[in-house]
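One protein chain is absent from this view; the other protein chains keep their places.
Chain naming follows the written order as A, B and C, and within any one chain the residues start at number 1.
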Amino acid sequence: MIIVMKTEASRVNIDAVLDRVKMAGCKVHPIIGQDRTVIGVIGDGTTIDRHQIGRMQGVENVMPITKPYKAASREFQPADTVFNVGDVQVGGESLLMIAGPCAVEGRSQLLEIAHACKEAGAQVLRGGAYKPRTSPYSFQGLGEEGLQYLAEAREATGMPVITEVMDPALVPMVCEYVDILQIGARNMQNYTLLNAVGKANHPVLLKRSMIGTTLEWLMCAEYILSHDNHKVMLCERGIRANETETRNTFDINAIPVIKQLSHLPIIADPSHATGRWEYVGAAARAAIAAGADGLIIEVHQQPELAVSDGRQSLKPERYADLVKQTRVMAEAVGRTLPDSNKKDNLNGNVHLMDKHQLGAVL
Amino acid sequence: MIIVMKTEASRVNIDAVLDRVKMAGCKVHPIIGQDRTVIGVIGDGTTIDRHQIGRMQGVENVMPITKPYKAASREFQPADTVFNVGDVQVGGESLLMIAGPCAVEGRSQLLEIAHACKEAGAQVLRGGAYKPRTSPYSFQGLGEEGLQYLAEAREATGMPVITEVMDPALVPMVCEYVDILQIGARNMQNYTLLNAVGKANHPVLLKRSMIGTTLEWLMCAEYILSHDNHKVMLCERGIRANETETRNTFDINAIPVIKQLSHLPIIADPSHATGRWEYVGAAARAAIAAGADGLIIEVHQQPELAVSDGRQSLKPERYADLVKQTRVMAEAVGRTLPDSNKKDNLNGNVHLMDKHQLGAVL
Amino acid sequence: MIIVMKTEASRVNIDAVLDRVKMAGCKVHPIIGQDRTVIGVIGDGTTIDRHQIGRMQGVENVMPITKPYKAASREFQPADTVFNVGDVQVGGESLLMIAGPCAVEGRSQLLEIAHACKEAGAQVLRGGAYKPRTSPYSFQGLGEEGLQYLAEAREATGMPVITEVMDPALVPMVCEYVDILQIGARNMQNYTLLNAVGKANHPVLLKRSMIGTTLEWLMCAEYILSHDNHKVMLCERGIRANETETRNTFDINAIPVIKQLSHLPIIADPSHATGRWEYVGAAARAAIAAGADGLIIEVHQQPELAVSDGRQSLKPERYADLVKQTRVMAEAVGRTLPDSNKKDNLNGNVHLMDKHQLGAVL
Partner (left out) sequence: MIIVMKTEASRVNIDAVLDRVKMAGCKVHPIIGQDRTVIGVIGDGTTIDRHQIGRMQGVENVMPITKPYKAASREFQPADTVFNVGDVQVGGESLLMIAGPCAVEGRSQLLEIAHACKEAGAQVLRGGAYKPRTSPYSFQGLGEEGLQYLAEAREATGMPVITEVMDPALVPMVCEYVDILQIGARNMQNYTLLNAVGKANHPVLLKRSMIGTTLEWLMCAEYILSHDNHKVMLCERGIRANETETRNTFDINAIPVIKQLSHLPIIADPSHATGRWEYVGAAARAAIAAGADGLIIEVHQQPELAVSDGRQSLKPERYADLVKQTRVMAEAVGRTLPDSNKKDNLNGNVHLMDKHQLGAVL
């Protein structure tokens, strides 16, 4: 921690700060400059609150040196986190492909999409049973009935399933039905929920909030990790900026940033990150090119009838195209898609991915 | 709802949209322009999801006409919401003064601040028992012990108390101790919590999130109101922008905007809205000048030892100054502070600036 | 400057940084911590670019200690800048009231508004002859013809005039017609223009950009001041945030922040800061309450026919109301409006709220 004193700070002010820091068991290292004194603090910074020091007389600013997350940091764990959900690997060389409808709307709808997604190349099925809706008068999800359909779809397709959980009290029940818990963007800093999910020791996908910095996001992951639940993946789903042509702004930088700062896998959500199906393909390709460990994509048979987010959902045939493009991208960056050996007769992918095909999704 | 078709939309596309809207029981009103067709939709828009229509072929954009909140709107209830918490009036001509420490740190700390705040002119005591902290390793609040101290401080001073609630499951217990529940900025869109608080039928202060628009904020109030809990006040606490000199950016516009769109009282939180005690006074005066119905201010005897937010806390004597300034401001805009009759020897501009005149510009 | 080394930085890395800094003529002060080394740099930081050091091997971060503006800082000049434009004082106890149309639309329009503004209480007339329009196909202003009308309005009313200048080459010509040059928000960092205006040695009103921090804004003022043109006032006109109900977000915090960091007068522009005439009054009162040195307000006889910004323009009679409210506010914070002695029968709170008391919180 570095404490910057004001130019007009008195000797008494400086001594008070030095005493305060020493009382906390840290060593001090004052640097007396031409205009002002700056105090370096050596020791376990967690015992001193920098906002307290910031309030002492004569202090202009207090700057942290150390990142506040530990278990989520690459310094703490240099090797990438890799774990399994059923037979599916999360992290590692192989990319994770999650797909499915925004909301579980009914049994047959879900089963149909599930089969279509699997056929197209998805490994994990997504579907919302509890929907965070802006309006209390909008469809709020099928609840436990939706979870039952998800479990049935897992049986039918063999794909693990992921769903958003919003109520801490329901975490244990939701864990009985699904393989991965999703924390939505609005709940990124819902600490009660993070603690509940941490204790559940179930795999978690933690979405970044619309405004959170990567540092705040990693601190939220830290909440989960602090309960010794290490099966955590992060998900970049777009931030809110000024653009009106897209629903959100895809922070593609976040992918290499997280890769550098943390060992946790990072999944991209091009559906929310653009909010318009026309742009999902370009964003998905960019995510893989930037180093993402997987994609979560909204797919619906009839997006114009979807109860939510139809604007950004792909039809199954477009999703199949996107998987093909993802495979090409994966190879370009030295990653693989599951089954790529079996299905791969793409040799010379330039031909496969010609401009015209790209245009279909572009 | 207005549906804007693309210039290249075909007759078939247009007919499909017309049929879709009619199926939902709405009347359609196509306007055939030079370049494109625009379709006006008459009827109960809540039966059609505009994102679904937005996904139909040939549709460029779908624009809502009606605001999505109802119970929170001034059209629904033209008169200001005014209610009582104990003897304290919320809304109405008199301003609401809430003060206290960021966190309840201990029994004697709280009692001492409580008395100091009351003496300075506060009517309601704030104090956090459950603290939303960025780090899982930081002090998380005293929990129920903190609630007990708050209840004791209420006994000792006669002031109603407010505290933040984060866990939906704890809402009934927290209601037994405190008079007003606070929803923090990070939980503005925590719908599980909003529903729990709505059902509790306890007075609520709903903070705006760091990124929420006034429309999203009113939709969150709508969640609470939809449970017939009408004792809701809003609290503007600053949004996140690019400025680095302050912790947040106080959206002063939100005050007249909410006053125009809604009947709910709006309280300003200059402590968080600036994040630096030096600027709290200016922000507080501005809030009252703009039409806020009250102020919530962080006060601490020794801000440099506060376990959280010391940087923005006022010492009791500065808070007393702020109350004096607030009184002057209140009179300048035709409002009052409690006890202003007793203490009031300001005889002055109240007559000049009566409510009617202000209303002309508000 | 503080240089934070990475935890894995080698002895060689550290020595290279130490040598580099010493070569620049600064003293170094290494602090060897548990995990990493931090280097304090003492001396004239302007000789070292922190981005260069940031690029050296083993360096994690470089943090400046000193604010980069000099002439604009309160440390450089503790006393408020006060100057005259004709008979009108800028800065100081008395508030500056600027009003007029967004654009000069014609001779009679301008003269009529000018007289109405003056009668209502304005001291300076605004009017755009060169308009920065989003579209190249929109009305771009009357140019020099507009300047002639402004000069004529000055003759007719005795009010100094202010207009925006966009083209550095036209600065000398514009100076011949008007008393104050305005730098618009879009040109805040147009350094060619700032230099031209600095050299002109004419009074300047420098608007903050829609995204600029207060630090960047002061650096732009520094450009003007560096040419020894000291007649500079700043103007807060709202930043761009997410809100859709208002055109911009009025950063009211900027007023006390600028007052603390700089000696330059700060004027508020509630017309742009809200973008809706209904909210202009509330924003204007808030600005004065927060410590602004004046107001610039758009006034138009027939806003619904204004060639630009009609949505935010006040009719003359509403502006007259606003001036009355401003007078009340001014007295509440210990400021005055010109002619307040003549018109003043408010006898009241001026004594209560003297400057000293306000200063305690400001």
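In this section, contacts are C-beta pairs under 8 Å (C-beta built on N, C-alpha and C of every residue); 3 or more make two chains touch, one makes a residue touch a chain.
This is a predicted model, so every value here is computed, not measured.
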Contacts of the hidden chain among displayed chains: A, B, C
Given C:Pro68, C:Gly86 or C:Gly106, the one touching the chain that is not displayed: C:Pro68
Sole residue of A:Leu147, A:Ile267, A:Ala287 or A:Leu322 that reaches the chain not shown, by the stated touch rule: A:Ala287
Chain C residues touching the omitted chain (full complex): 20, 46, 49, 51-56, 68-69, 132-137, 166-169, 186-187, 189-193, 210-211, 216, 219, 222-223, 226, 240, 277, 303-311, 313
Interface residues of chain A (partner: the chain not displayed): 93, 211-215, 239, 241-246, 249-257, 259-261, 273-274, 278-279, 282-283, 285-291, 328-329, 331-334, 349-350, 353-355, 358, 362
Positions on chain B contacted by the hidden chain, ascending: 2, 4, 7, 29, 31-36, 38, 40, 42-43, 63, 65-66, 75, 240, 242
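Following the convention adopted for this analysis, only the chains that are shown with their structure count from here on.
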Chain whose Cα centroid lies at the greatest distance from that of chain C: A
Rounded Å distance between chain B and chain C, as computed from the means of their C-alpha atoms: 30
For chain A, residues that touch 2 or more chains besides their own: 240
